[in-house]
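A single protein chain has been omitted from the complex, and every remaining protein chain is retained in its original position.
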Amino acid sequence: MVMRRAGIIQLLDGRHPRNGRSVTFALNGLILLSAIAIAVETMPDLPDRAQDFLGWFEITVLLVFALEYLTRVICSPRPLRYIFSFWGLIDLLAILPLLALLQPQWTAVRILRLLRLIRLLKLFHTSLALDRMSRAFRAVRGELTVFGALAAMMLYVSAVGIYVFEHPVQPEAFTSIPMSLWWAVASLTTVGYGDLVPITLGGRLFTTLMLFIGLGIVAGPAAIITTALLEADKFGVESPPGSNTKNMSNKEIKK
Amino acid sequence: MVMRRAGIIQLLDGRHPRNGRSVTFALNGLILLSAIAIAVETMPDLPDRAQDFLGWFEITVLLVFALEYLTRVICSPRPLRYIFSFWGLIDLLAILPLLALLQPQWTAVRILRLLRLIRLLKLFHTSLALDRMSRAFRAVRGELTVFGALAAMMLYVSAVGIYVFEHPVQPEAFTSIPMSLWWAVASLTTVGYGDLVPITLGGRLFTTLMLFIGLGIVAGPAAIITTALLEADKFGVESPPGSNTKNMSNKEIKK
Amino acid sequence: MVMRRAGIIQLLDGRHPRNGRSVTFALNGLILLSAIAIAVETMPDLPDRAQDFLGWFEITVLLVFALEYLTRVICSPRPLRYIFSFWGLIDLLAILPLLALLQPQWTAVRILRLLRLIRLLKLFHTSLALDRMSRAFRAVRGELTVFGALAAMMLYVSAVGIYVFEHPVQPEAFTSIPMSLWWAVASLTTVGYGDLVPITLGGRLFTTLMLFIGLGIVAGPAAIITTALLEADKFGVESPPGSNTKNMSNKEIKK
Partner (left out) sequence: MVMRRAGIIQLLDGRHPRNGRSVTFALNGLILLSAIAIAVETMPDLPDRAQDFLGWFEITVLLVFALEYLTRVICSPRPLRYIFSFWGLIDLLAILPLLALLQPQWTAVRILRLLRLIRLLKLFHTSLALDRMSRAFRAVRGELTVFGALAAMMLYVSAVGIYVFEHPVQPEAFTSIPMSLWWAVASLTTVGYGDLVPITLGGRLFTTLMLFIGLGIVAGPAAIITTALLEADKFGVESPPGSNTKNMSNKEIKK
């Protein structure tokens, strides 16, 4: 009996010797489909039939994950420990919108609808991606802090500068320093929406100066994250599948 | 006779000992000219004479490639094998618009007109560029998958977040989550068209956060492709012309 | 008595053996809070109570830093040397807005209000960030000069070119070469606000050409700064805390 229970947990975690990852793949596929459904649901001109279908699909998904949660609680060797673990709480939160089925007027509660998005986190349960990402962020935490501080200061100085130059001429555009901060973010990341544009000579010279110095500093965090993720990915590929990740990173340090 | 046929195939493939690449260069030049002609044809204020000239040019190009196709079929040692090969099918598809000459009313069929663009693929027949590119993509397939998945999740989360913040205030701009996804693509690639811009404080703070984390993740695929293409190019330059590419990549792995 | 004075200076500089960095942390936190206050103050629809609170907060901050200044002057072993040192002058300038308390009509003097921003510089007094940044800039001074000159020339040529193409068609947009220079900055940094856009065929072809050549040259300074800051950061992390920075960079050169 214990064996059979352990087998079911293995099945849900994608570590079952025979049926392998098929169940996990099906559940992850369901999560992705429901993510698409949540997006499509918000489209305004949706025909009634599609709306109905999405509603029924949502209930099906909720019931499937409720079933998964109950199975995990029943089959877990220590149910309480699972219930209060990180992934146990995520699994519980992801099925909370079921309450709206019992009390239909709760559907209006926005937070309940947003809880459905927590399902996305479940994608990371059986994949290495989250581990990889957190490893990457941990490896560059120091650099990110320094660059983040420099970038924040650069943005603040840019916002104050452009406010001084542009506020007297465009008081309805550059209304305040927090508003100018939004301009600084859009400009120094080179997004450049064009909703706020300096028009004075001083403001333009200042922008030119800030762009030439600031792009390098504001581009820092992005460059660090790209590099770190590429590094973490390389390590992940090099290690044989199933190897202990912590062990590997220790070896990395010994080198 | 067989020799002469083989010589013609060599001529068309740019491997002829004496006349070298001249025929291939002429055919590729014709493809490029027809690509320009297809673009110019769509310009609205074109004088009638230019329109006529482009029509005749198009027919000439079609006839030249029909001639090439027939020559290849006749001169190939195994005609059927050529006809059903990848490049044989491409060559056939590229001359299908000739049907519009026989049945003028088919000119209206759009798909027939677009088939002319398949000629561009013929450019890759005798060049190493396609080989290089496919090699580059194969080498980074794993990294592209991981980054593609992270970028897709980042875009989805950004779209949902901005929808939650901006939809109540700008319901006609951020109409739905798929619409917000378009905003997320334009913002996180730093294109920033400016057709959709957050105006709430929450939306702007969320955008700032997403830009600082997301640029690094969304820039990942582009950085990987640039690097891979540069690497593939380097290998291509280092290897002597005519060397076996697969052999070389094996050597790379042995290192 | 001398010991006690030295102890107070150590406390303010964050080098006190027991109370450690607590005082510095409190003072830096106060600077960051006042930076936020300066930004919030400019928001137009602020309720009177918030305005009053920010006014009192500003006076408190000024008094705290005036107290710090007086303490440093009194406790310094050589008061005059401190007063005329770089950080002594910064500390003095940062409390100059106190004059507005004595003569309320001086509040209108803009320069006096902007002096409050000098406080931000005080953040660097006890941190290594400024040292790191100046080291990074010094290391790439030569490269920055070459790239800066090339980028300036690229921008000038782009501005003249686009003026020649667009001025006759859009005289109200591309009014002059200095105006076109603003377009060149916004385009070649890929910010692309969209306030000035070429519409002639020549102008667009010229822009395409400039973008393909110019992006590489204009992106140079930013790439150099990112790399230099990452390098400087790496060196900073590797060196044990408290080690002599100049010594370390010598070792770097010996390698």
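Which chain is which? They are A, B and C, in the order written, and residues in each are numbered from 1.
Quick note on the criterion: contacts are C-beta pairs under 8 Å (C-beta built on N, C-alpha and C of every residue); 3 or more make two chains touch, one makes a residue touch a chain.
Since this is a predicted model, take the numbers as computed values, not measurements.
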item	value
Chains in view that touch the one left out, judged over the entire complex	A, B, C
Residue, one of C:L12, C:C75, C:A100 or C:A219, that touches the chain absent here	C:A219
Touching the absent chain when the full complex is considered, from B:F53, B:W87 or B:Y193	B:Y193
Positions on subunit A contacted by the hidden chain, ascending	190-194
Touch residues of subunit C, complete complex, unshown partner	142-143, 146-147, 149-150, 153, 156-157, 159-160, 163-164, 167, 175-179, 181, 187, 190-194, 197, 201, 204, 207-208, 211-213, 215-217, 219-220, 223-224
Where the unshown chain meets subunit B, residue by residue	35, 38-44, 114, 117, 120, 123, 129, 132-133, 148, 151, 178, 182, 185-186, 189-195, 219, 221-226, 229-230, 233, 237
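In the analysis below, only the chains that are shown with their structure count from here on.
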item	value
Centrality ranking, top chain (CA atoms only)	A
Distance between the centres, which are taken as Cα means, of subunit B and subunit A, whole angstrom	32
Centre-to-centre distance between subunit C and subunit B (centres being mean Cα positions), rounded to whole Å	45
For subunit A, residues contacting two or more additional chains	178, 190-194, 219, 223-224
